[in-house]
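Submitted below is the structure of interest, expressed as structure tokens.
With one protein chain removed, the remaining protein chains of the complex are shown where they sit.
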Amino acid sequence: MADPMRIRAQAAGDKATIRVLMSHEMESGQRKDGTGKLIPAWHIQDVTATLNGKVVMTAEWGPAVSKNPFLQFTIKGAKAGDKVGITWKDNKGDTRSDEATVS
Amino acid sequence: MKKLFFALGLIGLSAAAFAQKSSTDSIAEYRAMLQDGNPAELFEAKGEDLWKQKRGPKNASLEKCDLGKGAGVVKGAWVELPRYFADTGKVQDLESRLVTCMQELQGFNGDEIAKTPFGKGEQSNVTALATWISAESKGMKFNLPQGHVEERKMYEVGKRLFFMRGGSHDFACATCHGQDDKRIRLQDLPNLTKNPGAGNGFGAWPAYRVSNGQMWGAQLRLNDCYRQQRFPYPLFGSEATIALGVYMGVNGKGGEATAPAIKR
Amino acid sequence: MNRKYQIALSAAAVALLTACAAPMPSSADLDKLTQDIIGRSFRAQGQAKLDRLSPDEDNQLCAEAERTGVSLDAKVAEAIEARNMKTIKAPADGKYLGDFKEGEKIAQSGAGKTWTDAEGSANGGNCYNCHQISKEELSYGTLGPSLYNYGKIRSALEPNSPVTKAITEYTWGKIQNARAYNACSNMPRFAHKGVLTEAQIKHVMALLLDPASPVNK
Partner (left out) sequence: MPLGVSTSLGNVKRMLLLVEKNPSALIAMFNVTPEVEANFSTRSKMGQSSDVYAVAITNDGKAFFAKKEVKVTLGGCGG
């Protein structure tokens, strides 16, 4: 199973800034291994963000997002104590969900 | 039919564009943008778990490991390493000391770990542990002990190694890191013979490298310096690498620990 | 009586001093310890063999001067320069300039001679790591002086002029073995240490001295 994400959710005024670090190889499919064989692409495809269980953002990613991806976005109306959930799914079907509380 | 509007100013795209400004400004902007989310945090979390987890043939955690400030004391340990350890009779840096603890407390084979390539197996665990332990000293000031004669000897050996010219290109560490305000390509080179360079340079590793997505400990940092210096391969935890650590760390006394940093 | 007392006192003072200083070895012993540690700390890997750890006399002298901050005795420096001057060879066919476009590629490349480079693969010159050269390349280092307009500002672009001849020969020698001109130069000795071939050095020469090279625009 994939390693946990690091999610920081910080409220300021009537919104919260969400910063996420995900643990993933994000193999581009363009690199070759030691024997010259192409390493198959392996990357996060779908990202979903929820606020207290309700979907507020979805994203589709290509293989060119950096290894151990970083994502920052802002949720309107989120306040301290709210739960922010992030789920990613990669092209091999592996998935990971983590949650953080807005502070 | 969709219409395409040219709407610069309505949409902002931020990216450090090297060509459009002075290169120094662009690089500063690029670095500032990186600071926001340092994937080293992922390794810190892993390292903390590894410290507390019961592992190895003896099914023990590392919570009794003595990093120099007493069994189990993590905070502030890193800014006093490398230092002399009476139980091994050696001056050890953070990574070599961790291997000692993994051997003594958890029953791993220390020689096997030292021989494992960087980023593989238990070696990647050593890096994660070092990342977490260094982060626990973030913001503290370097204060390597020089009270024991072995520590003073290692400083002098480190100094000799730092200035030693060799390999196919006659390079020494000092060739790149012995002067103020120099660059290699666009990269600023810290002067490691004194502060602020020594504290800044030595105090930044372990660091996450964005260009290859790898977490590098101080041992790998030195290893790659020697590679590019065209020297032979320095053994993991070898006395030469530790002596250099003592030399840089003592020169950096009073400098602030910034590890784990994020690098290009 | 008085005298004896004085002697006893000074002996005690000396004893006290040595008690503090005794454990720290002499500089020569530390040199020896460093050699022992080097012997235990490295392994040969790829083309980077252990003989690379045995510095020649030139390197030993320069490293010591740099470490101690005591500059080399003028005579010693001259001897280093004279030794290195002897290694410089004029091009076999008398032609100093190759193709500046090839020279730019060599100046850009930092490849070669590391334990991860395949043995026998082409080496680069690493020039941009330390020098500004063409105006177009923004990513240049500052360890060495700027070489932009190298030939132009030295008035070395006029064919058959004595200035051009002198600058050309000096530049050739400098790239072949920089320490013929500056005993402890940080610049690699490209010909002497087999980093660049004669043909490669000609290309780098052209980058610096060909009137058509972007460097001289």
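Should a chain be cited, it is by its letter among A, B and C, assigned in written order, with residues numbered from 1 in that chain.
FYI, a residue touches a chain if its C-beta (ideal position, glycine included) is under 8 Å from a C-beta of that chain, and two chains touch if they have at least 3 such contacts.
None of the values given here were measured: they were computed from a predicted structure.
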(request) With the full complex in mind, choose from B:A40, B:A60, B:L129 or B:L189 the residue touching the hidden chain. (result) B:L189
(message) Counting contacts across the full complex, list the positions on chain B that touch the omitted chain.
(response) 2-20, 23, 30, 33-34, 36, 176-177, 183-187, 189, 209-211, 224-225, 228, 263-264
(message) List every residue of chain A that touches the chain not included in the displayed model.
(response) 15, 26, 28-30, 49, 51, 54-67, 69-77
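Everything below uses one rule, namely that only the chains that are shown with their structure count from here on.
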(message) Can you work out the whole-Å distance between the CA centroids of chain A and chain B?
(response) 27
(request) Compute the distance, rounded to whole Å, between the mean C-alpha positions of chain A and chain C. (result) 48
(message) Give the residues of chain C touching no fewer than two other chains, as numbers and ranges.
(response) none
(request) Using the touch definition up top, name the residues of chain B that touch chain A in the complex. (result) 36-39, 41-42, 45-46, 208, 210, 212-213
(message) For a test of understanding, state which residues of chain B touch chain C in their complex under the given definition.
(response) 18-19, 23, 149, 152-153, 156-157, 159-172, 174-176, 178-179, 181-187, 189, 227-228, 230-235, 238-241, 243
(request) Over in the complex, which chain C residues touch chain B? Could you list them? (result) 23-25, 30-31, 33-34, 37-38, 40-45, 48-50, 52-55, 59-60, 62-64, 66-67, 113-116, 126, 128-130, 138-143, 186, 188-189, 193-195
